[in-house]
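In this view, the complex is presented without one of its protein chains, the others remaining in place.
For clarity, chains are labelled A and B in written order, and residue numbers in each chain start from 1.
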Amino acid sequence: MRLETRKLLDKAFSGFGLIAIVIMALALVFILAPIVSRGSKAFVFKGTIEHRRVMLELFDRGNVDKFHKERDEVGKAREPIYAMMAEFEAKTLELETSIETTLDEIKNEDRNLRKEVSRLKKVTPRDDVLIAELEARREQFKTREAELKAQRSELDDTRSAPYEELKDTVEELFGPIPGDKTPVLVRQRYGQTRWDRSLIKLHELLYTEEWDYSSPDGIGVKVETPRSELFAGTCLEPLFSYTEENIPQMMRPRTTFYWQFITDVSKGDNFFGGIWPAVLGTIYLTLGSMIFAIPMGVIAAIYLCEYAKEGRVISFLRVCISTLAGVPSIVFGLFGLAFFLNTIHVSSSKSVLAGSLTLSLLILPTIIRSAEEAILAVPRSYKEAAFGLGAGRWRTVLTVILPAALPGILTGVVISMGRAAGETAPIIFTAAVSVGLPLKIWETMTEPTPALPWNIYNLCTEHEAVDEIRHVQYGMVLTLVAIVLILNLFAIFMRARISKKLRG
Amino acid sequence: MSMNGNTNKSLVMSDAASVRLRLGNWIGQGVLFLITSLSTFAVFFIFYFIIKDAIPFFKTEGFKELFTGTHWYPSAHPAEFGALPLFAGTALVTVGAILVAVPLGISAAVCLSDLLPFKIRQVVKPMIEILAAIPSVAYGFFALVVFAPMLQEKGGTLLSTGAWLILGPIFALLVVVAGDLLLDRLRTRIKNTKLAAITVFSVLGSAAFFLIYRVAGQLAGIEISSGTNAFNVSIILGIMALPTVVSVSEDALQAAGRELREGSYALGATRAETILKTIIPASVSGILAAVILGVMRAVGETMVVWMASGNAARIPEPWYNVLQPVRTLTATIAGDMGEADHVTGSSRFHVLFALALCLLAFSFLMNLASETIVKRSRKKLGK
Partner (left out) sequence: MKKVIAIAVVAASVGVASAQDKIVIDGSTTVGPIAKAFAEYFMAAHSEVNVTVSESGSGNGAKGLLNGTCDVGDMSRPMKDGEFKACAEKGIQPVAHVVALDGLPILVHPSNPVKDLTVEQVRKIYLGEITNWKEVGGPDMAIVSISRDTNSGTYETFEGMVMNKQKIHEGCEYVGSNGAVRQRVQSTPAAIGYAGLGFVDKTVKALKVNGVFPSAETVQSGEYPIARPLFMYTNGYPKLGTPLYQFITIYLSEDGQEMVEEKGFIPVTAY
C-alpha cells in the first residue's frame, strides 16, 4: 500500500472514532432535547385565568382580591357568549314548545273525534256520511301530526344536536356555564388552564371535523368546515367571530412559572396540580433501598478487601455478586413479589418497604463494587502507618481506611441512588400504584405509593386522555431525569475532586 | 484514663488477652463474612424462588413445547405455550442493539483511549455516564411518544438518510483501499499512472455511489405501518447498551499498555495500523467481555421493549424483518403477570417463571463467560 493511502486510512480511522463520539453526543441531545424542551412546559407556560382559579380554589394559592377583579372582567368578556347561548336555548325551547302544544292540541282533538266517531257508530240509524267526514278529518290530523313530528326531529338535527356539541366544547374551553350545577368530576369544573390547549379547543369550537370518503382510493380525507355554518341565520352566528376575536380577554393568558408542579398533589386525574405523591414515593423508595443496601454493601466490601483471603470461597462469593449484578431487573420484581410479599409477608399489600428491599438487592452489587474500588484506592501507606502505630485491624478500618475511602464510597452510593430512583420493573409488583396520597413516613411500612417511573408508564399508556396531559407526562419524565442526572453530576464532580486529591 | 492504664501494661499480651482478642477477631470476621454472604444468599434465593415456581410448569407441560412451539396462546383453551416467538423477539432486538452498540461503542472506545486529548476525554466521559444514567422508562417514553410516531410518519426518509450516513463513509473508505490495491497491481503494466488512478477511482466511486443510491432509494420507498417495532427498540436498546460497551472496552484497550503501542510505532506503523493490528488483537478478550455485557443489558431490559416493541408474539416474516412488531421475554413477564392467576396454580402463571428462569440462566452463563474471558486475558497480560 502506498504511504499516502496509509496516511489517508489513518486519518479516516480517526474520523470514524470521532464520528462515533459525535453520534453518541447527538443521540444524547436527540433524546434529551424533547424531554427538556417539552418537559419544561409543565413548569413554565402561559397559564389562563382557569389555571389561577384552580390554584386559588384547589390549592389556596394566589391573591383573592386580584383574582376576583380579574374574574369579573373575564366574566364580562364571556357574558355575550352565554347570553347568545341562553337566547338560542330559549328560542329552541320556544320552537319545541310550540310544536309540542300544537301536537298536544291535535292529539286532544283527535281523541275527541275518535270518541265522537265511536259514539256515532253506536247510534241508530248510523249517519255514515258524518262518520266518513269525521274520519277524513282524523286522517288530516294524522298527516299534520306526522308533519309536526318531522319538524321536531328536524329541529333536533339542525338545532338541538349541534347545540349540544357546541355547548360541550364551550364547557371544555371555559368551564361549566354559570348557573349550571357543579360537575362531580373535578376535571370538569374548570376550563382549559393552559393557553396552548385553549387554542386547540378554540379550533375545535370554530371548526367541525368531517371525513370525506369520495376520493377514488377510498381513503377518507379530513375536511374542516366552520361551525358557524351550522348556525347560519340564528342568534348564535356571531358567537364564533366574537370568541375568535376576544379569546385573550376571556382566558387572560399570562406567562406562569409553576414550580409547585413538583410539590402539589394531582387533582382531577392528573389534569390539574402536580406530581408530589409520585416524587415523594420515588424519594422514599430510593432512600429506603439505601438504608438496606449501604450497610450491607459497605460491610461486604470491607470484608472482601481487608479480611478475606483469596481462595475458593471468596472467588465463589465474587461470582455470586457479579451474577446478582447481571440478573434482569424484571426478575428482581418477580423475586420481590414471590419472596417479600408472598413468602415472608413484610406487609399485607404492596408497600414502599417491599419495593425498597427489592431495589436494595438490585443495587447491592454496584455499591459493593464501588466501595471495594474506593477502599483499594486508599494508599497502602495509610494502612501501614496505622498498623505501625499499634492500631488493630478494626480500628484501622474504622478510623483510617473508611474515612479515606468515604468520598469514593459516596460516589458509588450516589450513582446507585440514581439507578434505584429510575428503575421501574422491580417496583411494578412490589410497590407502585397509579393513584395514592403522599405517604407519611410511618405509612411506608405498610402502604404502596405512586412512583415517578411507574406513573410515567401508566400515564403515557393507560390514561384515558393521553394526549391532553402530555405536558404532565413530559414534566414527570423531566423531573425523573433531572433527579437522576443531578445525582450523577454530583458524583462526577466528587470523583473529579477525589482524583485530583489522590494525584496532587 | 484508659490510656494511663494501658501504659502500665507490658507490651506483650497475656495469653488470656491474646485468646480473647483472637476470639473477638474471629467472631467479628465471622459476622462480616455472614453479612457479605447475604448477597450470595440473595442470588440463591432468587434462583430458588424462580425455579420453585418454574418446576410446576415443566412438570405439567414438559420442555418441548416451550422451546420449539411457535404458538403463544397462554390464555386459550387449551393453552399453547410455544415461546419460540418470544425467544426470537428477544434475539432479534438484542442482535439489532448489538449492531448499533458494538461498532459505535468500540470506535468510541478506541477514540477515547488512543486519539482524544485528556481535556476532551474529561468532557466525553461524563456524557457517557449521563447516557448510562437516564432511566429506562425515560428511554421507553422517548421510544413510544417521540420516536415511534416519527418512524411512522417519515420512516422511509429516515431510513434512506441513515443509509447515506452509514454507507457513505464506509464505501468511500472501501473505494480508496480497493483502488489503491488495484493500482498497485496495475502499476507494473501501465505507464500513465495518473490517468489510471483517475479512471479506477472514478469507476469505483461511481459504482459505490450508484449502489448506495439504489439501496437508499429502496429504503425511502418503505412505509412503516407500525412505529412500535423491533427496529425502534433495537436503536434505543443500542443507545442504552452503548455506555457499557464503551467503558468496558476502553478499559480493555487501556490495559493493553504503553509498551505495545510504542513498539508498534517504532516499527513504522501508523496509528490506525497500531490499533487495528496490535492493540485490538491484544485486548480482544476485554472487548468480547464488553460485548457480552452489552448483550446482557439488552436482553434484560424491560420497560423499553414493553412500551415500544409492539408485543406481537410472532416470528417476523422474513425472520430478519425488523420493521415488524415483536414480543420479548421480559415484556411478556411484565405484561402477563397481571392476569396470570397465581392462586389457581395455573400453567399460565408458572410459565412466566419458566421464562424468567431462562433469562436468569442466560445471564448467569453470559456472566460466567465474561468473567472467565476477563480472567484469562488478565493472566495473559500478566505474563
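In this section, a contact is a pair of C-beta atoms (placed from the backbone, for glycine too) under 8 Å apart; a residue touches a chain by one contact, two chains touch by 3 or more.
Just so it is clear, the structure is predicted and the values come from calculations on it, not from any experiment.
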| item | value |
| --- | --- |
| Sole contact to the chain not displayed, among A:Ala42, A:Ile247, A:Val378 or A:Val433 | A:Val433 |
| Per the touch definition above, residue among B:Ala132, B:Leu219, B:Ala272 or B:Ala313 touching the missing chain | B:Ala313 |
| Residue, one of B:Ser107, B:Ser160 or B:Thr228, that touches the chain absent here | B:Thr228 |
| Of B:Gly24, B:Gly62 or B:Pro149, the one touching the omitted chain in the full complex | B:Pro149 |
| Sites on subunit A contacted by the missing partner chain, in the whole complex | 183-186, 188, 209, 211, 213, 217-222, 267-269, 341-342, 345, 347-350, 428, 432-437, 439, 442-443, 445-450, 458, 461-467 |
| Subunit B residues touching the omitted chain (full complex) | 70-77, 85, 149, 152, 225-228, 306-307, 310-314, 325, 327, 335-344, 346 |
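To be clear about the criterion, only the chains that are shown with their structure count from here on.
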| item | value |
| --- | --- |
| Distance between chain centroids, defined by C-alpha means - subunit A, subunit B (Å) | 31 |
| Contacting residues of subunit B [partner subunit A, same complex] | 21, 25, 28-29, 32-33, 35-40, 42-46, 49-50, 52-53, 103-105, 107-108, 110-112, 115-116, 122, 124, 126-131, 133-142, 144-146, 169, 172-173, 176-177, 180-181, 183-184, 239, 242, 246, 270-273, 275-276, 296, 299-303, 306-307, 330, 333-334, 337, 342, 352-353, 356, 359-360, 363-364, 366-368, 371 |
| In the complex, subunit A residues that touch subunit B | 1-2, 5-10, 12-21, 23-25, 27-28, 31-32, 34-35, 296, 299-300, 302-304, 307-308, 316-317, 319-335, 337-339, 342-343, 361, 364-365, 368, 392-394, 415, 418-419, 421-425, 428-429, 453-454, 456-457, 460-461, 470, 473, 477, 480-481, 484-485, 487-489, 492, 496 |
